[in-house]
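A single protein chain has been omitted; all remaining protein chains appear in their positions.
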Amino acid sequence: MSQAARPARSSYDAVVVGGGHNGLVCAAYLAKAGRKVLVLERRHVLGGAAVSEELHPGFTFSVCSYVVSLMRPHIIRELDLPRHGMELIPLEASFLPLPDGRSLCRWADKERTRREIETFSKKDAEVYPEFGLAMTRLARFAKHVIDQPAPDPASLDPRELARLLRLGRALQGFDAEARYLNFQLMTMSAVDFLDRWFESPVLKSPMSVSGIIGTFLGVRSPGTAYVLLHHYMGEIDGAFRAWGFSKGGTGGVSRAIASAARGFGAEILTSTPVSRVLLEGGRAAGVVLENGDEIRSKVVVSGLDPHRTFLKLVGERNLDPEFVVQIRRYKMRGSSGKVNIALDRLPEFKCRPGDGLHLQGDIAICPSIDYLERAHDDAKYGDFSRRPYINAVIPSISDPSVAPPGKHILSCFVQYAPYQIKEGPSHWPQRREAFGEAVIDTLEEYIPNLRSLILFKQVLTPWDLEQEFGLTEGNIFHGELSLEQLLFLRPAAGWARYRTPVRRLWLAASGAHPGGGIMGSPGELAAKTMLTEGEI
Amino acid sequence: MPVPSPFHPRTSALCTSLFWKDWAGYHAVRSYDTTIDREYFSIRHAAGLIDVTPLYKYEVYGPDAGALLSLVMVKEVRKLKVGRVTYLCWCDDDGKVADDGTVSRLEEDYYRVTAAEPALAWLTRHAARFRVTIEDSSTRLAALSLQGPTSRDILRRVSDAPLDKLRYFGVTRARLEGAQVWISRTGYTGDLGYEVWMERDDALPVYDAIMAAGRDYRIEPLGLDAMDVSRVEAGYIMNGVDYFSAHHCLIESRKSTPFEINLGRTVDLERDPFIGQAALKAEAARGSTWKLVGLVYDWDEYEALFARFGLPPQVPSGAWRTPVPVYDATGHQAGMATSGAWSATLKQNLALAHVHAPYGAAGTRLRIEVTAEYQRHQVTATVTELPFFNPERKRA
Partner (left out) sequence: MARAAPQSSTYDAIVIGAGHNGLTCATWLAKAGRRVLVVESRDRVGGMAASEEFHPGYRSVGLLHDTTGVRLEVVRALELARHGLKVRSCRPSILVLGDGSGGGPRLLLSGVPAQAAREISRLSSLDGEAYLKYRAFLDRIGPVLRGFLDEPPVNLIDIESAGIWNLMKRALRVRRLGAKEMMELMRLPPMSVADWLGEWFETDLLKAALALDAVAGTWMGPRSPTSNMLLLMHEAAAGPGIEGGGPALAAALEKAARAAGVEILTEARVERILVDGAASPVKGVALSGGAVVSATVVAASCDPKQVLLKLLAPGTIPYRLEHRMEGFRARGTTAQVLLAVKGPVRFAGATDDQVEFARTGGSLVEIERAFDAVKYRRASQTPILDIHVPTVSRPELAPTGGSVVSILVHFAPYDLEGGWDDLQRRALGDRVVAILETQAPGVTAGIVRGEVLSPADIETRYGVTGGQIHHGEHALDQILIRPAPECVGYRTPVPGLYLCGGGSHPGGGLTCQPGTLAARAILKS
């Protein structure tokens, strides 16, 4: 994409700052409604954290986000994304290698899964499908929550009360048992919740980690249980095995959304950094680019995180001090890093040799709950985990287009890597190598010859995520997904409906309800709110 | 990805049809031949031998074994004498059936439970306060079911079991081809028959011995499809077909109580607390809303329906289990038939059906849906007492 690209017009209905997947979804919906939309992306590629890049010749990496899990099916339908090139390849299994030579693999085949779990606990094997059933029931409620703007309990508007009532009724539709389960999910830790169902730590450990991904919480932190539901969301959407790779890497999703947006008439510019929001009489009137150009618009939509949006693009002095306090105490706290590796050939696990289907899923390095807790403890006191939780995938098996024949990509999500290390975040570049080594050392306990297979390696620390991708403190979800930062409190009480205290400035990213992950919901809901409220 | 049972070397060699299914994670033969007739008639006229290893089996030992089982099951199993087997079901708190199966009292403080679904977690969940040991013997024990009029004669030739004294629903220890086995006079066919329980290492010698001894008695290897027809004739319900375990239902209306699925006779209501007691007592007082009944199609109407299209009456070749709606004379839905079969013995078209209680009386005439030439029609079906077929030799 050429540096010289300039906007075709001097004024738009909407300027979207940030070409991440949410910004693009928002732009696509606005353009679909006939609005003149311009998307401005600082980097040379679109997608934000949902991006594919050829970091090493022949190897296309999903640099940050690596599996597509929660992309809302109605967004895929409404934007017709498959026609724009989006293809999802389902994951085959969830594989847990153990250092003692055992392993657990959970499959789509229920009997096979049962037999695998049976080797650790017959009781758990029996309860596992019952657990799935209970979660599936509850996922229906979660759908009510994530597919709508957050309710506002402080409002006295009858429409709000009606909305709360609807949510309440959705809950009342459940029997007492399901309501209690729902209550427990919202209040308990993932481990405490799973303890009520299962006995084997080998099963609980990989199940519980879904509650902490991207957060600075431990698996025993209350409030982490509800994320367990996400694994069962696919079932209610009628899309079995909703977790998958995007063909060509996660950037494929962003490219498809961008293509859809362009198809609706949106204009998208890369390598066009925005320096600030143009304010006139306290309202957003457009943006000022880093090169000094002004672009005027009826609304400005931020696809950036709340810290960046308010403290950088708008500026503290243009905001109510009390709101600044709210935003400042909104916790970002990046806790994870990424290690992307190009491999000369397929790695082989000591505990389950061969190139079986177990490699075509997600591979979790989290042999026990204590292991996860220790990893968290390291981070609490300002260091990366000496033995981290790693979620690895080898997308090149299912999608040969991302690596040369016979070569492979090992994509590792690594937690915990706190942004705030005790030396200070800016010291991350000096610790990057050690962090990468800790990851490789950990993996070599399972794949003994891993080092000898490595052709190329990229280590991304939270500091790098901030510097390169504009994620404040390297937080992949634009803010901690803890209970006090969800729903009507995301990102701040009174400002959870995509509107901001700056009139005509909207927030349409993961820092707004329903939060992070490649869902597309904040972008979609923000666009729909803007349109129904007649803002543009 | 099912696994082979201990009898797989024999059954796979015999299964010329390559017609298999997954039964509780095992490869199981549906029929050895491409048609089920020979196997079906072996049950009623000679003897059929079927591998029932996939049944779940639990050994419950200890001074409180009877107390635990009586808490979990709807029946007071402590009343069972040593050497007796009983058929029963177990429920959740709401009195909804979780599974049905048998309990055998093998010794004073030693019971065996058989179940269609895993029940270890369920049993152990309640065992904390009892002096019991529960062993999941599902894989340790292999099991064969020998069913049919000549089954006793065959077993007499290969085992030392006192078969003449072994009454219906009795169980005894025996030696069979050098192996220590348990033989119970039970089965899922409604005929004279036995089940043989053995260590998995003894599986092949026992199988070979029975097959060899059975040669003179027209023994046939038996698949699931033929047995399925016989169990419909016998009026036996099947978990996952005629009712659904309360543990696996997404919605409440899918669950059933024992009274609703013809298992009311297995419930001992007035006794120490057991799981589901309060709900079942209330239901007994109130009356049940559903009833499980037998339906016999009106053959003349059935034949006439097909004749309209110039077709001979088409009967299913085996048992079917795709539910079909059942209506009353005014066209209101009275319930649904959940499985059925053409009985070559009775020359009747049969079904097992859930109907609203008012339609449950024997003799009630209902209308059952029949698809003929891609069109949906109804024919008369009459509510009938179960079992449909109940030969004297079963108990004699």
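The chains carry the letters A and B, assigned in the order they are written, with residues numbered from 1 in each.
Please note the rule applied: contacts are C-beta pairs under 8 Å (C-beta built on N, C-alpha and C of every residue); 3 or more make two chains touch, one makes a residue touch a chain.
Fair warning: this is a prediction, and the values are worked out from it, not measured in the lab.
A.B. asks: For the chain left out of this view, which of A:Arg102, A:Lys143 or A:Arg179 touches it?
C.D. replies: Answering carefully, the residue with contact to the hidden chain is A:Arg179.
A.B. asks: Based on the whole complex, identify which of B:Gly178, B:Pro273 or B:Gly331 touches the chain you can't see.
C.D. replies: Here the residue in touch with the unshown chain is B:Pro273.
A.B. asks: Which of A:Ser221, A:Ser259 or A:Ser297 sits in contact with the chain that's absent?
C.D. replies: Missing-chain contact among the listed residues: A:Ser221.
A.B. asks: Since one chain isn't shown, list which residues of chain A touch it in the complete complex.
C.D. replies: Interface with the chain not displayed, on the chain A side: 153-155, 168, 176-177, 179-180, 183-184, 187-188, 192, 195-196, 217, 220-223, 329, 331, 370, 373, 377, 380-381, 482-484, 488-489, 493-494.
A.B. asks: Since one chain isn't shown, list which residues of chain B touch it in the complete complex.
C.D. replies: 67, 71, 92-93, 125-126, 128-130, 272-275, 277-278, 281
Operating definition for what follows: only the chains that are shown with their structure count from here on.
A.B. asks: Can you list the chain A residues touching chain B in their complex?
C.D. replies: Of all residues in chain A, those touching chain B are 109, 111-112, 114-115, 122-127, 129-130, 133, 136-137, 175.
A.B. asks: For chain B, which residues count as touching chain A in their complex?
C.D. replies: Where chain B meets chain A, its residues are 1-3, 22, 24-25, 118-122, 124, 136, 247-248, 250, 252.
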